[in-house]
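Complex shown without one protein chain; remaining protein chains in place.
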Amino acid sequence: MLRVEGLAAGYGEAVVLEEISLRAREAEVTCVLGPNGVGKTTLLRAVMGLVRPSRGAVLFRGEPVHGLPTHAVVRRGMTMIPEGRRLWPSLTVGENLEMGGYAAPRESLAERLAGVVRLFPRLAELRDRPCAHLSGGEQQMVAIGRGLMGAPRMLLMDEPSLGLAPLVVRDMFEAIRKIAAAGTTVLLVEQNTAAALEVSRHGYVLELGRVALDGEAAALRDDPHVKQAYLGL
Amino acid sequence: MRGLSKDYGKLRVVSSLTFDVREGELLGVIGPNGAGKTTLFALLGGTIAPTEGEIRFRGQAVERLRPDHRCHLGIARTFQVVRPFAELTVRENVRAAALFGKPEVPPPGEIRAAVEEVLALTGLAPVAASPARALSLPQRKRLEVARALATRPRLLLLDEVLAGLNPRAVEEAIPLIRSLHADRGITVLVIEHNLRAIMGLSQRVLVLNFGERIYDGAPQGAVEDPEVIRAYLGGPARA
Amino acid sequence: MRWPGSGLRVTEGTAAALFFGALALLPLALSFNPYYLSILVAALVLGSVAVSWNVLAGLCGQVSFGHAGFFGLGAYASAILAMRAGWSPWLAMAGAGVAGVAVSLLIGLPSFKLRGPYFALAILGFAEVLKLLALNLDSLTGGSQGIFGVPPPTALRLGGLTADFEASRTANYYLAGLLLLLVWGAAVLLRRSRAGVAMATVHADEEAAAGIGVPVLRTKATALAVSAFFTALLGAFYAHYVHYLDPDSAFDGAWSIMPIVAALFGGMSTLVGPAVGALVITGLDEFLFKRLFESGHQLFFGLLLAAVIVWAPSGLLGGRVRRPTT
Amino acid sequence: MISGSSIVQSLLSGLLEGGNYALYSLGLAFVFGILRIINLAHGEVVVLGGYVAYWTLVRYGVGPVLSMPLAAAAGGALGWLTYRLFLRRVREAPELNTLILTFGVGIFLTNLFLQLWTGDLRSIEVDWLQRPLTLGPIRASVGELAAFGFSVAAVLGLQAFLHRTRAGKAIRVTAIDRDSAALAGIDVERVDRGAFAIGGLLAGIAGPVLGILANVSPGVGGPLTVKAFILTVLAGVGSISGLIAAGMILGVGEALTVTFFSSSYRELFGFTLFLGILLARPSGLFGRRI
Partner (left out) sequence: MIARKTWRLVLAAGLAAAWTQAGAAPAIKLGAHAPETGSLAKHGQEQVKGIRVAAEEFSKRTGIAVDLKVYDDESQPQKAVAAVEKLAGIEKVAGIVGGYGSNLVGPASEAAERYDTPYMTTGAVDTKLSARHFKNFFRLNYMPGYAAAQANTIRELFQAKKVAILFNSQSATTEIAEAVKGQLAAGGVQVPVFEKFEKGTTNYKPLLLKARDAGCEVLLVEGYFPDYVGTIKDAKILALPVKAYVGAWGIGTPEFIRELGPMSEFVYGTSIWEMGTAPKAARAEEARFVEAYRARFKEDPSYIAMLGYLSAEYMLDAIAKGGGAAARTRDLLRAMDAVTPIGRVAFDEKGDPRHFTAVLFQTRAGKQVVVYPRDRAGGEAKYPAVPWSTR
């Protein structure tokens, strides 16, 4: 579904990604792990066209999407749930969801909305609430729901568990599993290594702008290398 | 250092936190992302004001002081997201800190010597003449430390200066931090994500989660503390 | 702007030396033609104000839209001191500078908590208030009637040479040139000083600057005070040069806008750039656009301005001149 | 000395004037709130709208009500063109650059008007708009009341557009968080261009009103921009509906300053209010999120 080849990117003169190659297979969760500051977020932003890669290629369903503006990438069926949720706080939950599906055909709006509500029943109650007044977990539901409203074939998620209470984290990963099970490919960036590996089929461990390690999630979980590289233990 | 205590009410990010840092201590502050570590540093450094509570530094209440006054008293910090003065050269960056770190202006010769010393110590001497914007990320992190050091602090707040560094760079950086503490007698407060580094470095660690202290004690104890492990490493999706 | 096919880059000192050298010799080349000199005086006044403005904006990162306030204030203060209090025009000009500092601090201290465009426009608001005061304090300023017969600076004798500022354009040209040199020199010294370092850090990142002990507010106030001092001084020169003052011309919004234009045009990252910019835009307008179109020449000026911002945003000297490092 | 009816009349004139201020400011406030660009050519676009209405009236006898869409289109086209040609290239540059850029465009337009239509003042005279209406001793013209109603309608219309329509919401979400908007599939470049064009359109429709209630000439653009900016700050950046109230406060304040003190202090009142709000409450009187 997604192939990243030799991607390099940075901000101004600071290079963040040196060379990254990875792939995410259809209807699976693939996770990208690694400590803070190794370029996980930059990787996702570069894939989405929010950061212009300086080298390398991004192929989505076999077609190159690097160099396209973000909205064009989105219209091809891939979107991202940004770190920190980045909702539109003065808009209501309903409006956030509605605008999240801006690029998708309008006729199917109700249908897509129903799908999101099935995944997060709580959002139905919150519909008319401005997002500024939600709890962290609720905000994350809206953020994921907003991403799903565009009916993407692939979803990139940047630290969805960040700052959430443990109980909520569990629900969140459950939702991710469901999303993938429903056929949407997920590329997950996480710090919560244990949980991330549990929902993933495949994982990559990043280390300062490069892929240090990759493999089946189950294998990575027990790999002593992972604990070393990522957890620093 | 007498005591450093504070309470935060309404401020959701850091809530009702009270702790002391003893003079000459090397204290690690750890916790998962979003635990409020950086907010804590911003409160200590004075870039944001606490809603409630007090901060005492060497017996003096500082929570209402401007950041530059706190710096003059001897509190220096680095920023997690590095903030070099981009258009200035590395040397100018450090020199500015040496010039303004203390209220009294040292003689030029002394400044020059101090700047070169800090540059050498942080390994930035080879790039001293380049503008800060041209530095790589690890170099920028070192510049953050160099700038903070040049203010001649008594208390140094290091915010994830090891993050994003590769293991070798980390190996190099740890002795530097330790020497700051040991040779110069600077009290150091380190925020770190990298457990290994902090375990090897600190005499004591403070673990935060959701703005609350969940552990305070010896580093070894933290690794064994189940609550810490859970908070820090994250639980499995289905507990 | 990078000139194609040329990798030549000069240091700012060299650029400034070339610039001031050319200024000193220019009257010879123009055979002391009073018309060219009077145009150049206008350009030099603009250039000096632009350099002063850039002390605040280029060194300290605080953009003001209201330097007309300091300019007009200086013009009126000097005229009033010279005519009412009977000061020598030279002394009155210095007094005007001091008045500029005093008022700038009154204005600046409450305004510095504002950032970006809000600060810029607060200063604009104060400039308008100053203008309205000049208009309405009739007994002091003569209201809209203005002040007639502001005396020229008293003639200076140096050996056999006499600089007569009443009639001679050459004398006024060199005085304006010296003022520019003075403003520029002061800006260079300021940049090298401890305060200049503080300004550079505030410009780059206020929070980080405070973090290393830079007193941010005092630094900004210093930059504004220096900037206002020289702007008011130039306003004073203007008053003694044109001999007439009225609120509309002394507080003309052009004194706020044109220095910014000149500074951007020449390049804000250098201290001599704004002066070069002032000379170039005045020259282009006067000797090129005006020749092409008698009354439509400002039309080109607007387009040129837009073009420069879009295609050469760092100004004429921006990519060409290297800032010296300390 | 001052009769009660005069005070009421003065108050009313200030209120009506304030409504016009809001209309004259709408385009600038909108563009500043959404794009964070202070469009210093705003006043000139208003003037262009005024000229369009004037010439369609003088040349073809088409009244200002009918020519208003034309004025709006002219303003919108000019905004679109300005963005297309210049602004999109300096979006990432510091704020100062967009300011100087639009200032340059303003100079260009002022002098273009001067060349095309001389410095003469143009005032749109339509009989029915001049007709006075009376309520006891209180009087106002049809034009004034119509303009006021139009201003309120324009402000509420813009508000409704931003809050009720998809396009409006797309503009809002882009203003709040560009990345999030792009991730929702919104072409943020197009939104910027569109928003700037809408700003021009809003300036354009204010032109005929300016021509009816006052007059248009090449030089009135600059002061109009300053006034619009003052009002934007008073209302609070991003507060569109606050413009009406802010306009009324300014208009009534000015009128009563004249009535109770002297007209010498009218301008002083405006700038003092502006500075007071800016320094004491930088978010404006009605500041809130977009």
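Order of writing sets the chain letters: A, B, C and D. Residues in each chain are counted from 1.
To be clear about the criterion, a contact is a pair of C-beta atoms (placed from the backbone, for glycine too) under 8 Å apart; a residue touches a chain by one contact, two chains touch by 3 or more.
The structure presented is a predicted model; accordingly, all values stated were derived computationally and were not measured.
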Chains in view that touch the one left out, judged over the entire complex
C, D
Answer key for D:42, D:122, D:172 or D:193 versus the chain not shown reads D:122
Which of these, D:87, D:170, D:220 or D:240, touches the one chain of the complex that we don't see?
D:220
For chain C, which positions touch the chain that isn't shown here?
33-35, 37-39, 41-42, 45, 135, 143-146, 148-149, 167, 169, 238, 241-246, 248-249, 252, 254, 286, 290, 294-295, 297-298
Which parts of chain D are in contact with the chain that was left out?
1-3, 6, 9-10, 13-14, 17, 20, 111, 114, 118-123, 125, 130, 132, 139-141, 144, 213-215, 217-220, 223, 251, 254-256, 258-259, 262-264, 266-267
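In this section, only the chains that are shown with their structure count from here on.
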Distance between chain centroids, defined by C-alpha means - chain A, chain C (Å):
53
Distance in whole angstrom between the CA centres of chain B and chain D is 50
When centres are defined as mean Cα positions, the distance from chain C to chain D in whole Å is 32
Flag every residue of chain A that touches chain D in the complex, lowest number first.
48-50, 69-72, 74-75, 79-80, 82, 86-91, 95, 98-104, 146-147, 149-150
Can you list the residues on chain D that touch chain A in the complex?
166, 169-170, 172-173, 176-177, 179-189, 288-290
Touching residues on chain D, where the partner in the complex is chain C
38, 86, 89-90, 93, 95-97, 99-101, 103-112, 114-115, 222, 226, 229-230, 233, 264-265, 267-268, 271-272, 274-275, 278-279, 282
